[in-house]
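These notes are about the structure you will find just below.
One protein chain is absent from this view; the other protein chains keep their places.
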Amino acid sequence: MAAQAATPLKAKDFVSDQDVRWCPGCGDYSILKNVQRVMPDIGVPKEDVVFVSGIGCSSRFPLYMDTYGFHTIHGRAPAFATGIKAARPELSVWVVTGDGDGLSIGGNHLMHVLRRNLDVQILLFNNRVYGLTKGQYSPTSRVGMNTKSTPQGSIDHPIDPVSFALGAGATFVARAIDVDGPHLQEMLKRASAHPGTALIEILQNCPVYNDDEWVEVQERKSRAKTALVLEDGEPLVWGGPGERRGIAITDGVPSIIALGDDEDPTSKGVAVHDESHQSPSYAFALASLARPDFPVPIGVFRAVEKPSYERMLQDQVDAASVKAGPGDLHALLNSGDTWTVEA
Amino acid sequence: MAAQAATPLKAKDFVSDQDVRWCPGCGDYSILKNVQRVMPDIGVPKEDVVFVSGIGCSSRFPLYMDTYGFHTIHGRAPAFATGIKAARPELSVWVVTGDGDGLSIGGNHLMHVLRRNLDVQILLFNNRVYGLTKGQYSPTSRVGMNTKSTPQGSIDHPIDPVSFALGAGATFVARAIDVDGPHLQEMLKRASAHPGTALIEILQNCPVYNDDEWVEVQERKSRAKTALVLEDGEPLVWGGPGERRGIAITDGVPSIIALGDDEDPTSKGVAVHDESHQSPSYAFALASLARPDFPVPIGVFRAVEKPSYERMLQDQVDAASVKAGPGDLHALLNSGDTWTVEA
Amino acid sequence: MSQTKKPVEEIDRVAIRFAGDSGDGMQLTGTKFTESTALAGNDLATFPDFPAEIRAPAGSLAGVSGFQVHFASEDIRTPADHPDVLVAMNPAALRTNLPDLRPGGMVIVNTDAFTTKNIAQAGYEEDPLPAARDSHRLVEIPLTSLNREALKDLKLGARETDRCKNFFALGIMFWLYNRPAESTERWLGGKFKGDVLEANLRVLKAGHAYGETTELFPVSFVVPRAKIQPGTYRNITGNTALAWGIVAAGQQLEQPIFLGAYPITPASDILHELARYRHFGIKTFQAEDEIAAACSAIGASFAGHLGICTTSGPGFILKQEALGLAVMTELPVVVVDVQRAGPSTGMPTKTEQADLLAAVYGRNSDSPIPVLAPSTPGDCFHTMIEAFQIAVRYMTPVVVLSDGYLANSSEPWLIPDVGALPRQTVDYATDPETFQPYSRDPETLARPWAVPGTPGLEHRLTGIESEDVTGNVSYIAENHEKMVALRSEKIARIANDLPPIETNGSASGELLVVGWGGTCGALTAAVNEARESGQDVSSIHIRHLNPFPSNLGDVLGSFKQVLVAELNQGQLWRMLRAEYLVPAESLAKVEGQPFKISEVRARIDQMLGGGAH
Partner (left out) sequence: MSQTKKPVEEIDRVAIRFAGDSGDGMQLTGTKFTESTALAGNDLATFPDFPAEIRAPAGSLAGVSGFQVHFASEDIRTPADHPDVLVAMNPAALRTNLPDLRPGGMVIVNTDAFTTKNIAQAGYEEDPLPAARDSHRLVEIPLTSLNREALKDLKLGARETDRCKNFFALGIMFWLYNRPAESTERWLGGKFKGDVLEANLRVLKAGHAYGETTELFPVSFVVPRAKIQPGTYRNITGNTALAWGIVAAGQQLEQPIFLGAYPITPASDILHELARYRHFGIKTFQAEDEIAAACSAIGASFAGHLGICTTSGPGFILKQEALGLAVMTELPVVVVDVQRAGPSTGMPTKTEQADLLAAVYGRNSDSPIPVLAPSTPGDCFHTMIEAFQIAVRYMTPVVVLSDGYLANSSEPWLIPDVGALPRQTVDYATDPETFQPYSRDPETLARPWAVPGTPGLEHRLTGIESEDVTGNVSYIAENHEKMVALRSEKIARIANDLPPIETNGSASGELLVVGWGGTCGALTAAVNEARESGQDVSSIHIRHLNPFPSNLGDVLGSFKQVLVAELNQGQLWRMLRAEYLVPAESLAKVEGQPFKISEVRARIDQMLGGGAH
């Protein structure tokens, strides 16, 4: 979290002078627009904002933001972000990555930044495909998916970004949808306010190489049936009138409970959403929900506080300076056993 | 899983002619001995066994096994194993790695081999330190640990190997203790029999750089109080007479239930261990148990079946050969549009 | 389609460039024209020039995609420095491509695309067509409207309709150069059905008919068949030939292939192609990254397969640590680097030859690896077989350096007779009595390949220095020195198997032009032209970059001047100077583009003291 801006900014202040280069209809456009819209609300002066990315269609994102930006190499954005944020804790650092960049070549860096709890925001655009290299399957692609590199269908079991993040000890994990602007903006604000690593998986459509992967939850009409919107303190309930359902979690295992339109969910055993369980296992149970058997949870899975990496590092620096005084090079060079040869 | 050996082998048949080079008292000795003992029971002919490792004290392991062995480079053993097993599904392939090798530099390969469910056994020796490079903290080291690279104490939140594996979609995850031979041998047999990736976290003592990290569960006398031994179908109960306790899991979150010596645990809400829940979230709840608040679960956390990578790959090869006939190079080169220039 | 009634003019050669927006299907149009041209029996060469990987805004300069095809009744080697004909689908395509056109060349434009907005977006201050009318032979065709008109009765959306207009243009070009349309029609039939098929077939015909009827084209042209070596031909790109070479290596060495790869431009297509050949027993593995790809391939080699990985520059350097292990454990694995313009991410769709030194020297410590480079698209096929032969015979990793130009360009390729391809048997070690992991073949110094599953040959490999013969871990100074020497001597001995390098031109003389890799066509063409114009210049093209062929020093020494021409800042140049102390000069081009014949000729002229042409 960085200082507040003096004069109020507008969305267009965050638009860089570069032509935006994504295919027509790409979900990235909507995400970009919503990020640009929410930045003034977040209120960090734009000179204190840094967007860092790897390589991929999604990773072009920083080029279009009129903030500081670093479009680096494939998969390594979290490592660059670590250097930036650890060096300069006062900056607001955002990582933009894709399902290939962040979970294929970059999975390790993502795991480590999450466990270290560096105070950065990570936006993982999950289109379940490699867009930039023109359509190979990714680690989130479904088994059987036909792509250029899997003409007989993919045989890799996919990884779920939220489960992965929780397995890595993430303190803040959320899921949003490219085209659901208001919700996405809310998630962005929450992520920015979180004093540690905040990962948002954004379900993103790639109309060119994997069209309609998320159509069930993207389209408003089907969303009520397919998405479970998480709200802190509210029971895990979804579905419109006549189709109301809830999630119970027994011995750690989620199941579906049918609900009457006016029935009290908790009395039927439906769990109440709590973002701040110290144990990550509740959030993990939610993360295991997936179509077609279950609805897709959308919203904040987990938000707990732990000291952030750059904070603890700065604390060590500060404590050492208090204890040992500011570094004195002469004293260092002359420390320990020395001897003098007279002229 | 590979074919059975013709003549029964003995433990010593698996002892290579190389001097074993670990520090006196290192937990690796016990693990080595137990692996050599159990191999005859597992019964794969030794020419069909391959041990693959990265770099670290633990990764020296293959050098001491009289099987095929490949001591490779730091962190990449799962990737080498993938090539070996995918090429030759009939081999029994074992990966040996450390907490640094497998979870620091090698975390990504570990994640991917787990999600792909390649049929290999992975033994992760967790001594919570870098042994070979003489004592830096590792990704599993506790916050505050004083090491050569963290003279003011580590500030990285550690990763738990079991949680990480479950987050990656592991189909078989277990935990064992270096010095508990019979249990370790049982885990090794179970891992070998599992038709997919089987990860065993082995709690291993490094007397030189991180002595007694696991002493609570290693010593028989304290183990009853500190370890929760998982047995399929049995309630999650530990502690001797007068100290009996159980684990209940409510809305995914584990808690401790005090039990009388003769009390029925299930009636008090204690969960019953089930390795084969399709949902990984039960096992994840177990994985979140840790000292000092909880006992350390030992045994098989999860064992479910999913098609293995090399099997599905081989199936595609076989199916393609049936469908298209064996490859014909002449036909390939002459496929599509060609034209002939007459002499 | 019927033969034209207009006069037909015979010409020797022509180079056409199709250019349009990335969405205009120019690569497909070019490819189909090329196939048809190939079937018509011409010699040809192509050069597809992609924009950046990502879609640029429609109509922008950055979004222009081009495909050049050069065909002739005689032997040609390059896609031509300057096209004779430009098909420009929009103002941006005109702007970026017109400067390349030969003076007075023909420009066919889609006038419908020359709207004020498009003209402005291309950065023109005013409509460029009036000026083009003066400078070139401008043919103005309202392609979009003609195309719509042809399809108006079909129930296609506006977008789908407009998407066909490239085939309208293709139909015109088929007419103009009297190309057969059958292969394209066949392809359409296999690809589409219903209205879309109908639409494409229809506009292809409509374009053809338009050519025949419009007064814009008074004549059509024909380029007679080339007098080329008899045999069956196909058109092939470097990437396809490379993939097929891998298939062939598996067949000819009778070993299963394991490919570990991570997608990267411009190498991905090799993975795509090989993924289709499961019935050849080929296993392809899309790894999580390039490191895992290399490690998996080495693992497969350890297990007795032919391991291979295919990548491009940024991915190649990630594999160096794993390659070092393959050097140390002496396992046969082949790594293909389809070089692209760099450094760093650079310009992924552009070509360059700047990974040579990294391939030869880019690992920690002295870790010699043989390096080969194919010289033409079709040659990629043979290079791969040879790479595996070397890998297996010498038990060593091998690097093959292709490049973005070879990868995507195509040429007519004399389909090899499978019976005449080299065969090589692979002998695994089997005898427990005599087996030692690091015993050596006295001739090649190769150690035995002992694969898991062989009873009695259980052994361990490691990247730690190993003892000679036994392979046990060893820290003894003398052993290390010996192993370092053995490893380099082994690679040096590969030169014994290599054919002497052959000179194009005279065996000695004033100037020798030296090249390697995908520049072969341009360099040879330039040197041949210069020789024809009477200049004393010859050329060699080095396929084996490590070790060099044994006679290379002598060949270099037979010329007064040596010019090393390459698409980098002088990497082979450095290697030759270091190795042979030859005062060579460097012709270095680093633009992400292949050599133009004229650029090479200009330098030849300069070195020979003034222009002869």
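Letters are used for the chains, namely A, B and C, taken in the order the chains are written, and counting of residues starts over at 1 for each.
Here is the rule we go by: a residue touches a chain if its C-beta (ideal position, glycine included) is under 8 Å from a C-beta of that chain, and two chains touch if they have at least 3 such contacts.
Because the structure is predicted, anything quoted here is derived from the model rather than measured.
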item	value
Missing chain: touched chains present in the view	A, B, C
From C:6, C:82 or C:574, residue that would touch the chain that is not displayed	C:574
Options C:123, C:230 or C:343, residue touching the unrepresented chain	C:343
Candidate in contact with the missing chain, chosen from C:85, C:259, C:327 or C:565	C:327
Options B:14, B:68, B:94 or B:137, residue touching the unrepresented chain	B:137
Contacts of subunit C with the absent chain, listed as residue ranges	51-52, 62, 313-314, 316-318, 320-321, 324-325, 327-329, 339, 341-347, 349-350, 352, 354-355, 357-358, 361-367, 462-465, 473, 475, 477-478, 480-481, 484-485, 487-488, 568-569, 571, 574-575, 577-579, 581, 583, 589-593
Contact set of subunit A toward the excluded chain (per top definition)	16, 18, 45-50, 52, 55, 62-63, 65-73, 76, 78-84, 86-88, 90-91, 108-109, 111-112, 313, 316-317, 319-321, 323-327, 329-330, 332-334, 336-343
For subunit B, the residues touching the chain missing from this view	19-24, 55, 57, 60, 73-75, 104-105, 107, 130, 132-134, 136-137, 139, 148-152, 156
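Note that in this section only the chains that are shown with their structure count from here on.
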item	value
Distance from subunit C to subunit A - Cα centre to Cα centre, in angstrom	40
Distance from the mean Cα position of subunit C to that of subunit B, given in whole angstrom	44
Multi-partner residues of subunit A (each touching 2 or more other chains)	104-105, 107, 139, 152, 156
Per-residue overlap in subunit C, given as positions that touch at least 2 other chains	278, 288-289
